[in-house]
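Quick one: the structure is below, questions incoming.
Missing here: one protein chain of the complex. Every other protein chain is in place.
Chain IDs A, B and C follow the sequence of writing; residue 1 opens each chain.
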């Protein structure tokens, strides 16, 4: 019995959450430091996982398996493939920055009753989310995954609804109302998705008799388990619906702008950069892994939806007046790319999609966190309230620009690599869709540059004249992210090496081969 | 036996040489006997023990009775009566088998926890230096009258609630074990009548309490009349009231039908109509649509501890009886009753969830939620498979503790007028006392069936059973309605945590260890069954076989 | 005459009782209607007992009477207390709780 590394990676933040929550009200800062400490510990463990993982080895490594609920055919089964490792790394990497960035977000204005400890709660919840997300990336048991997939909604829900953005338009009551509306919307949307999935999960059990990803896959391969076409399709749709809500895919996206708009910037990052990735990850692992035929059957429709998300999200981003909502719609567009890459079913597309998850996480984190700093300074989220910031706070403006450039996937920055891979991968099999999707890059330039121009350039607005530049803590948050963006833009090999074999497995799940280039095909 | 011969039965005093005394297996009946006996003792206590001491005496008797009864259940189960030794006792009147024992155990534990909340006397400020509980000082005195004031001043307390509760529990123990229709009917009445009374005994808001009692009583009696008529008809059909006997006739194993009885004996119309009426009586007790309408009013009006007790224990008992009836008596009629129960389950789930959305009183909200849950349970019942039985058993176990716990929390949130049950009063509770709010949130999440709570395990179990039983559509509808249901559970959570506390908001009373135990047990069971349900699933699984 | 007629009579009584429950306001009367229904059940039971030629039905009838008596005790207690506090025994007046 070797050391349960994967369990530990998820357990550390969970313990951290409990410890942090237990800190007495007076010791606010202690809670913060504890949270940071635990998140860093998690990062270390994640790195260890990355080191111990051998890309060339078995599909699932570091596996653990224990009996759990025999009656439901449920086992506590963990295991990671390259994709999982990459995403665990992303999660573990981002959380410390999220915590740092949100350092003061949960300081209570008035110290209410002795028992009311928002700060402790805030950081505990963040760690709880991290634990669940990490574990969901590790779960190779459908039921276990489902449970986490649903359970992580609760802490997220409290993070969104309980700790709104201080910078809001209008009165506190109005803001509180909007916030709880956003939180409820988030929860209900995802809950409905999850419950639909529950039906499918039960159906899967009835069909397959257990929940182990490997066993089911093996059974399918050996042909002792063959689902009726319609059953498979229904089950697939049940799963996909939930993931599409989470991802989010048009037209199930409307919860995201509200949630990201009302939540504090760090929480918004948590939503879009970490939690939503579970959705796309699950498409890759469960939809394709469990229902290959149905996946192929649904591909055209899904690609069209993804395409709509790309263009639609970008266009709406152009039309936004609220910085954070703009970023939210941009994310919708980007998720469109990810999903498109997954269902293009080419190794470029899927490697690109996986890479995209990582890069989008980092770039959005950078952009959103800087935006958060900006907003907290001005006390407003409206683009119109800014102008000429670049003159008074050049560093802030510079980092914001880099974030924007990453968002429009400028070559040399990480997102370009993934976006281009996705485009090429899609184009190779679906040229028309690939070409239309390429319009996305123009629109991306439009909304990011408009945002930058309106906020940062032009004559200095009176309200921002006194705006201080980035503080040390904030620099510590942003600088590494930017460095990472550049590094992965120039040298993505470490990630791609991790991902490629896993993608190969996924493709073999669906029995798809990359289309041959015309010239070779001719030979 | 010919008709004329029958006639001689009561025309001529035929010499009846001997009536052999019935054989009663006291050991197997021990749990019931203990409880009923204790109830009788309780009445004697009322009669002979001094006022001051009664409370403690009653507490003692009740708790001892319930604990020992539970011990007896465990003993029986350990003795294999739940599985291999399962048998029918008391001349075929009562079955001692897995489901019976499992449900009896559940009822006893729930009852015990509920009794703790009955005995809570720290929530209200002391009246004239006397501790007061949730029950009227003197049920007979008119609300607001001098006699009532006098009663309060004198520090009267209605300690009768304990024996009443015991009687009710006694009846509930028999109900799921009843193996003939007569016993079924009697047990029903035995546990209903005390509940009618308990509903009327609220200390605050007595008018509502009495109204609840009247409604509950009238409607309950009405339904039991139907049940009885159903019994009569089925008797007419089968010529016997023992489940086994009826089942034989239903299965057509009895061939020798007296020509004189041709038009009744084996007349399926009688069977179907009668069966439907009996079903109606049971569905009334479980609060299934369209027999649910008493539930919200009664839940709201009754003293909250009683509500919790009713909501939990009654459901357990009633579903037990329902299961036995459907699986032992009417399996031959599966193709007749299943579609009907399908319909009932669907409307129950949907109506319960939908109407709950717009509720403004926490107790009514929970009432409707309990209706929705009845629907989910029915989905498991419809499965008509062994796993269906065990899943329902498990669900009942999980659900009952959550319910008692939730209502126990409701008793804590109080203002000048007693419990502050209007939702608006709960605004910002999370700020004022995070712990209570958090606990209640846990219960709500369990009701909503969020993973890692007992609610999810239960829901998954019944839906899984239903799906295996080929009721996929039912599962989908169940899923949809639980999505709807999620909406109002979340509404409460939003209210507690995300809205600013009101200035003149309610206070949260600090309860005695009694209520704390009730709540604590609730939380513990919720989480344990949520995270590691395997052991209890096994239990329910082994218990999932009826004896015939 | 055939005992079946008794069944029809019983059914009729039962129906009358049920209708009474549905249409009468006074709680006492409603309650009496319920008693009527119970008695209808008794008649049915006895008749069937006669037809089947075994005693179960009659036994049940006795039990039913006892139960009915018990119900009277409990029911009257509740109704009376309600009447005393409201000075009305109309079931329709007792509608504080609704919706």
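Going forward, contacts are C-beta pairs under 8 Å (C-beta built on N, C-alpha and C of every residue); 3 or more make two chains touch, one makes a residue touch a chain.
Quick note on the criterion: contacts and distances are computed from a predicted model.
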Since a chain is absent, check the UniProt entry for it and pick the matching name: "Branched-chain amino acid ABC transporter permease", "NADH-quinone oxidoreductase subunit L", "Dihydroxyacetone kinase subunit L" or "Sarcosine oxidase subunit delta". "NADH-quinone oxidoreductase subunit L"
Partner chains on view for the chain not depicted: A, B, C
Thinking of the whole complex, not just what is shown, which of A:345, A:393, A:423 or A:510 touches the missing chain? A:423
Out of C:10, C:41, C:78 or C:94, the sole contact with the unshown chain comes from C:94
With the missing chain put back, one of B:356, B:420 or B:539 would touch it. Which one? B:356
Contacting the left-out chain in the complete assembly, out of B:74, B:127, B:244 or B:276: B:276
Quickly run down the residues of chain B that touch the omitted chain. 214-215, 218-219, 222-223, 226, 268-269, 272-273, 275-277, 279-280, 284, 289-291, 293-294, 296-297, 335-337, 339-340, 343-344, 351, 354-359, 484, 487
Where does chain C touch the missing chain, residue by residue? 18, 21-23, 25, 30, 91-92, 94-99
Could I get the residues of chain A that touch the absent chain, sorted low to high? 185, 188-189, 250-251, 253-254, 312, 315-316, 318-320, 347-348, 351-352, 388, 390-391, 398, 405, 410-412, 416-417, 420-421, 423-424, 427-428, 431, 434-435, 438-439, 441-442, 445-446, 449-450, 453, 456-460, 490-493, 496-497, 500, 503-504, 514-520, 522
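Just so we're on the same page, only the chains that are shown with their structure count from here on.
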Distance-wise, how many Å sit between the C-alpha centres of chain A and chain B, to the nearest whole number? 46
Averaging C-alpha coordinates per chain, one finds the centres of chain A and chain C separated by a number of Å equal to 65
Expressed in whole Å, how far the mean CA point of chain B lies from that of chain C is 24
Which residue numbers or ranges of chain A touch two or more of the other chains? none
Which of the residues in chain A come into contact with chain B in the complex? 67-72, 112-113, 115-117, 146-148, 150-151, 153-154, 157-158, 161-162, 173, 176, 179-180, 183-184, 187-188, 191-192, 195-196, 198-199, 202-203, 205-206
Which residues of chain B touch chain A in their complex? 431-435, 445, 450-452, 456-457, 460-461, 463-464, 467-468, 472, 475-476, 479-480, 482-483, 486-487, 490-491, 494, 497-500, 532-534, 537-538, 541
Contact footprint of chain B on chain C as seen in their complex: 4, 7, 10, 14, 17-18, 21, 27, 30-31, 34, 37-38, 40-41, 44-45, 47-57, 59-60, 63-64, 67, 70-71, 74-75, 77-79, 81-82, 84-86, 91, 94-98
